[in-house]
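Sending over a structure as structure tokens; questions will come in a sec.
Shown here: the complex without one of its protein chains, the others still in place.
As written, the chains take the letters A, B and C, and residue 1 is the first residue of each chain.
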């Protein structure tokens, strides 16, 4: 747990569970720079007692980052707890945090997204479209593919620009999206110079996009189909979602572009551009969105580019934290990203 | 011009125009290993008189590879001429080759593809679907994206498995597909760790896929729409096309998979697999195809993985050359590719 | 020029000349986050009048970043001017800045390093070894290779651990170190999957290392020879210098390691580790140093890993700025870097 000088009464203590994963370490990076955070507890059940820097050399010089078990005071007493854990782990931990009276829990796994989309005790934190209300206590952070896909589709959904029919989402993600777990197919020499789809018929982000899109379009109970195909591309970070959807008769390219411009003109983090590129948003909480209309085929083609670890995970989680605690959305998220 | 020992009467002389580009150099690599090729002339208008190895160090040790102007005897007298030139250059050269009586011209640019798809003096050389007849004299070699896309879609088109509506092709290509020309956006530090779409509304491979697909489906004069979106991914070689198309009512996943298996069971170069990966076919003339049916959304999802420079260009050109000269299709194309 | 809320009298205005290059844009990123900087002027002679975001999309959302000519008030009146220009350009600009009374000039080119090493009006800003004094007005920022090499060698030089003979520096740099200028050999497909040395006999960082090392060892006028060989490796950022030097008889591995530990134990940015890795320090102002002794061959083997754009350029420049203005060295440089 690292303490910052200049404690003030508005400052809060936070904890990150699952500190060693790619989302966990990115959360810690962001929270250490957050001006309203006075301490960051770092939880890892498997490595409790060890310095985080033993596992992640980039953190070696930061004082106070000793990994603690999940029942440690720095977690139990934290104002906000971020959970970046494997499937099912968050669910089993929440009762303990409830008992501890944790003011705000933000879960980055898929454990509570279904509940959140059903408005069942949790709030789905798609921060640039529906910022959570101040005081929200249980937030399910969206997946990386849903974030890019929904930002790229929302103005069309909300504006009722689409004709009937399924939406096709073709996603391309950098390898950090697959997590830090060791796998034969993620060996550098097997992944470099390789592009491939995966889980074509069964990735759980498909239903997540479907549920969230239904909300955005006001089709609750009658969700539009989502065809979602994720692909792995040989880069560390960066996710591009290319979205195809049938457009209403009479909706022109100009109307569509205007709907997108209007939707995001006051957005803190989302920009409508001509040519989104994952390299433009790397290491930032920003998203680049483009929309085109293929008039000949009656299709809208939208694109959304994000950093899968920031806007697609930890950055959006901090944005949700800001919204819940009443800080400006950009607090701690002002770093300008981009290449090289 | 390099001469091989053991000339036989069946052997032929060939020439490559545009020897310094990525397709040109790959053609030379293949033709130097081809057992029926006795000499390879290498043409470059801008660098005539210089050894190819001055520009491409990998060829320094190969004797006889001096770049010649396009009117040189080693080109004029070649049995087969491969043209790997910029847009419009092939068109201006053909009359000269016609006059020289060149037995077979294979053009790798887009200059003659429209004519070829209209059966107007040229033959469209989609070698794994419609091998050119022995003696074919003018062959337009397909583009890289069309090759992968059409191999991935042909069994459905030919088998009349698709319902009405446009076909969506989401292509992902390695950077060699953009050619060797120097461009600011292809600087290593701008392209590495970057994924982006390009020419979303105007890539000429869209109409090419449209025309060829119409032939395959027997829809001449009534072509089905093609939505084609190319993307650049940070690898040297390798192209994956992901194809989405509405499937007929009553067509099951099993029927679809069987149609694909049947279509390619005797194919020399195309395999139907579960998980295509560009790394499996790198440096080979092979294609990996997969097909799935998203029953819920009534969509076929097909994938085609190729090496964009080989199957998507020079390898298919050699295959067309083999077919035209009556050699077995695999002659000179038996190298096993794949990573690392 | 972007203005920050909460101006205080201690805050300063800065300007970056050469805003579009890789060092320039990294400087702007850092300065926009710097708590003591109230405004950042961005100068580009060739693109004056245009928004920086037109050229660098990552900056599109930042208000106030319009490129200005070098004689613009936001540069002329800046408290500190950072020059990240091509060879010779800084030299021609300094008289104008002198006339404008610029309080502090920090030059990131090689224009003034020779003067600085000769203590001739400029100070060589190797910030982790010799922090410039408060009030220093003219600072020549070290090159990327010299920074890594000298950090890796300094404890041995200062501790007089080395026997006579040249020091060999074998450097490996990511491609951003070559700058953003378009070059055929930096095309992605020519640089990816390529490792090569360059300028083996003539890189200007060799004499720079030589001069600075002589100071560190107290050998002024009798500099030890430096054999410096730079290599390009296929990554965006990250520089590793591997240093070989003859060690004094009787100097043990333990003594050597202790000298390194002692030298950097209080360092804000330099850590002595077992296995330096450029991925540990990416996007940070930190350096990882290791030292080993090859007893059998009487050689010290030292390594230094840095981010070539941050510690090797813009980060060190900000550190020099901090030192000159009397801010704590880590001000604005606390971001935790590292992969992925």
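Structural remarks
Keep this in mind: a contact is a pair of C-beta atoms (placed from the backbone, for glycine too) under 8 Å apart; a residue touches a chain by one contact, two chains touch by 3 or more.
Treat the numbers as computed from the prediction; the structure is a model and nothing was measured.
Within the complete assembly, B:281 is the residue of B:127, B:281 or B:318 that touches the hidden chain.
The residue from C:114, C:194 or C:248 that touches the chain not shown here is C:194.
For the chain left out of this panel, the touching residue among C:35, C:51, C:179 or C:340 is C:340. Chain A residues in contact with the hidden partner, per the touch definition given at the top, are 22, 174-176, 180, 182-184, 186-193, 234-236. Seen across the whole complex, the unshown chain contacts chain C at 166, 168, 170, 172, 174, 189-190, 192-198, 200-201, 225-227, 229, 231, 233-240, 242, 244, 275-279, 282, 290, 292, 294, 296-299, 301, 303, 305, 339-340. One chain is missing from the display, and on chain B it is touched by residues 22, 25, 28-29, 32-33, 56-62, 175-176, 193, 236-237, 271, 273, 277, 280-281, 283-284, 286, 288, 309, 334-340.
Everything below uses one rule, namely that only the chains that are shown with their structure count from here on.
Chain A and chain B have CA centres that are 39 Å apart. In terms of their C-alpha centroids, the spacing between chain B and chain C amounts to 47 Å.
Touching of two or more other chains is recorded for residues 22, 175-176, 193, 236 of chain C.
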